[in-house]
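All protein chains of the complex are present and in place, except for one that has been dropped.
Now for subunit A:
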């Protein structure tokens, strides 16, 4: 039980007090009425008031309950002991009045018409009170009447009470304590709180001629209406009589129900006791004292004495006789009674004068005057008697009171007999079916147990009494039980909480909404946040409902909100109910304050960090042949790798624009901000360009949510056009579309447990600072259950006709937490987050806006295929655009044509069937010789710039005017590797006038090209051994080109025609085709292979001298009848592109060696003589059948030859993926291997050739020795002087040489030592001597070479592998 202020020792005597009735004359009533009080109320304030306790409502209930116990026949505790008869001195015949009242009292007590009130003994004490109005009445007369009364009733039986010392209607200046107000007020509150379940119907009982007695249904309150006499019952409390100061505190209780009537009748604002002075108060107090000591107590004493005498006299004789006879006749008498008992559950009824009842009566009197010892023994005796008689009701009453008085005995000679109480309760409840008595018993017992700290027993008692019949009682008792649990030595909080919930439930059933809410709230404290989600939801839901019915809407909203935002485990139907309830309550809240700020809605969840912001227009869909640049869009997933690539591209182009340096304030342009992008700076948006915000919603519920009128909420701070900042910040909030246009999504449905994004647009029309605050929408759900089970049931998903059951408007803020900072020590040790500004764009002035379209842009190409496409550049803004550049990682993929090319912007349609190349018709005679032209790489934008990837777009006027569009041809070359290629283009452009905030803008495009295999070209170059060069400078080479058709027939390619093979070099040129194969037009069907052989010459010295190092010589060898000018666009463009990309690769490789080799010139020199810079361009045509149409595709392949004798390929050699290597940790030794050039390299230092007649006729019969002159030509291939040793002594020792029948010898000097200057050719005249006819190999001389200025001799035998056969014939 909750802690009560009143201790149990006070409670019980308070509950059982001697009762005194008051009977007033009409006039006396009128007097007291002046004070707006009845006579009973007048005496009331001298009672003790209880102060506040933890559960004051319960104490009030208990107090009221105990005092309103109906008087019953089996006990006498609340039977009236005395009656006050009150008359006024102002009456005409007061003495007459008194006797009339006396008769009235007698009539009420003894007339059988009145079952109530009950009187203690037949001879009731009458006490006569004469009321005197001091201000109005005649004091003399009052005194005389009083004298008369004294004579008639004796001094002890009457009293003169003077009241109303001042006039009523005068406003009181002095503050007189008003003891009534508190008491009456309290009563009225109690009545509202705890007495609502009691029907206060007044049943009028028209009975006698003069009196109307009305009984209140519950309270049995006696009241006489409309008649001069007014009955009022007074339970009067006596305190310790020994204490003189306290003894006057007579408590005057008026039954609450009556006071309820009073307060309802009267005006509650009335000041009570307005006519009473402090002296009057004292007089009343004195009167009570006088009455108690002179009247009541002597009367009680007398009664006890009488009863005692009666009992004593009976004890010896009659009682034993009675019991004896009972025993004798028990066989006949008792069963009769028990049958009666069974029929009439209240048990046996004693006549009022039965001796058993006399004991009980005496016990009650003793109890009332707090003589507990005696009371206990009397109760005990009575109990035995009653039990013997099987009078269960009486027995239970005696048991109850015996237990109470045992408890109240001072010094506690015996322990509290709890089992008495238990038996009593059980009897009351089960046998007598008297719940009221049972409840009283429980209340008392629980209170007693509580005082003895037996909380669990108390709780058990209280819980046992809860039943279905009275919700209010059950609720109160459950609540007390809950308090018992928490007051235990080890508090049982969970039991407390559970019983609080039960109590709350019963309270709500009883209509006590406030109490119900309070109970649930208290229980909530235990359940909150412990993971008992079902219970928590239930409590929250109930709290929400109760709060709502009590109009505590804010609480209701927060409670419902709580149910919805936690990950609910409830079923879909339950969640739907929660949501509807929430929306309903919410709607009520918002209706209360329609102008208030929009409230925050809890649903759906917003994953604010997943918010993405996109600046710019949506991408236009492809329009026929035109294909718009992909640019950036919200549909693209974030890919860190590609974003890094774009960033690098942008850095490259910015570096080029700023002369190689990236400005320090450069930041890559971001069109789409997400959680991965750098959001630490305010993003820049351009006026008149839309801003799209993608908000990620998630519906945690199992019911669909429907958002309507969804739009962004923003704040805008415009910047004045005049330039000067106006200090006063003008803040606008949404709905002003003149500044910022806001797009509204009318319906947005989120299915159950679905995550969905909404894209919301803003159109800034003014420059300034924009802050996107959040989203605003109507939250609702869909009517009906059909949508509960999922998407399938939503056919109208896009048609947007939902019957919106209910919706509320609210907002949700978008608050994005920035990344965690981790730079400084302080940031590392604490948790700090950086700002995230993605929702705070700055709207800047107009910028040009480029759109790029690709026309005839292919999706599939053969490797190396050349295709002409067109690009259209459109400036869609109102600003001119300049400085257009494009940057790509794959510059070899495309070209806009070099500067030498005549820019003829043909319309794309006109040039459809034309060749991509520039051609010249030639006559067929010049077929095998080369046509030479030259071109500088500068013209093609290659060579000088360090960034070949950045290509300026050749705009006609270099400026694109607003609204203007330009179409430019663009050649594409299929990448050499087959497969799918993603090629990124980044278009860079700037405004004509410099913008401080945005320097440039970019446009991205990703082209996807699928290439299929076409030709595979490999080429080798080797020295020609022949010296038949006209110039005789030994610089001719042989070039072998193998072309293989590797195309698989899937691509529809029938055959390839090699149209032309061109060379391009700074120093070399192709001269002529060597093998004129019969396959003149050089067709290659599938999987065929063709071989071409060419002779290459060194360019003329004077040509080479005049040429700058960038000048390349192009030589074309034509197999058809058209010459493709290889030195023009696009052929040369692609050649240079591939060259530069190749260079890049090799440079990267070479740079490793570079410094090492600088120290070793020798090796370098030796290597150099093996190098050749000849590039072969193979131009081809492919005949393709596609959709029964023959198409001719063109293409070119490049082979870059660098080393003599080494095979080079047109396509990058596929390298086997390096096998997983174990990481080795060692110091890399500077290997000396590279310092020694390889044998092969050295063998190329000197080129040797033998010149001799192929067959020689010699008459051996004439001359046995045959001498043949042989010329050995030595040519130095290197740029340095070389020492050469020619040794002829060497014999062939190979076994096959021995097999040759006989050998030959060299005649003359067998060893020559020479020095050859750079590029020098020296001829040695040798003589060979033969003795037999036959075939001989002359290739025996060994040549050793060494760089002459080198100390170290890399002497090695020169290659002489070539057999030089000579036939010696005999003539």
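We take it that a contact is a pair of C-beta atoms (placed from the backbone, for glycine too) under 8 Å apart; a residue touches a chain by one contact, two chains touch by 3 or more; residues count from 1.
Note that contacts and distances are computed from a predicted model.
Going by its UniProt record, the hidden chain of the complex is named "Trafficking protein particle complex subunit" among "Trafficking protein particle complex subunit", "Monocarboxylate transporter 13", "Phospholipid-transporting ATPase" or "GPI-anchor transamidase". If you put the hidden chain back, the residue from A:376, A:407 or A:498 that touches it is A:498. Within the set A:107, A:538 or A:1111, the residue that contacts the chain not displayed is A:538. Touch with the chain that is not drawn comes from one residue among A:103, A:509, A:530 or A:1289, which is A:530.
Contact with the undisplayed chain is limited, among A:490, A:665, A:1188 or A:1262, to A:490.
As for the chain not pictured, it touches subunit A at residues 485, 490, 492-495, 497-498, 501, 527, 530-532, 534-535, 538.
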